[in-house]
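Complex shown without one protein chain; remaining protein chains in place.
Right, chain A next:
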């Protein structure tokens, strides 16, 4: 990688080179996932990964891949409804972990009478609003301030595919092609694949793919899983898409 020096690999407990820590007079330093502040002025990585620093935003975090999802506020996730309570839906974010709560009225335009009736097993695309260490996380499907859904809500039809957390994060990056090195979805939808489909990516390692055509969903799912499991680069992704499209035509 060209920017290898600006993205050093750190291990848990490593000392961080003080020259890498952004120094800013007017902005306080913001620490992201994987870093821990030990007062007065020690910063230690708690996971193994690439240390990323943004001097102009005065922030730093560790980019890493894992399989276990820990909810963080403002994450977009895909959850499965477990059951409905008097005021909340209980939603599972990952298997064998505590369920999250989603208020019945936290959907766009929902009132007591018009709220969506979700049966156990249905999928929702939601945002984490509250994530504390010893409490069940809370979710919302409509922004609390504007009341708009912004694409969140129940997911109907389609299929969910499990991917690693790092891959889900790469897919969600604003410029996933340059920063995350994932181009597979653009290729499938573009000239290479000419497929029409929609996706929703959850930070909990789930990707929902919907399309009118069942075959399209299968191709997109296979492409995503293979890219993730084999760690394919951009060129390899292009080859993979070509192969998959050819195979099924």
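Descriptive notes on the structure:
To be clear about the criterion, a contact is a pair of C-beta atoms (placed from the backbone, for glycine too) under 8 Å apart; a residue touches a chain by one contact, two chains touch by 3 or more; residues count from 1.
What we mean here is this: contacts and distances are computed from a predicted model.
This complex has a chain not shown, and the name its UniProt record holds, of "Aminotransferase class I/classII large domain-containing protein", "Exosome complex component RRP45", "Eukaryotic translation initiation factor 3 subunit B" or "Ornithine decarboxylase", is "Exosome complex component RRP45".
Within the set A:122, A:143 or A:164, the residue that contacts the chain not displayed is A:122.
Set against the missing chain, the residues A:49, A:137 or A:158 yield one that touches it, A:158.
Residues 80, 92, 95-96, 119, 121-123, 155-160, 208, 214-215, 217-218, 221-222, 244, 247 are the ones on chain A that touch the missing chain.
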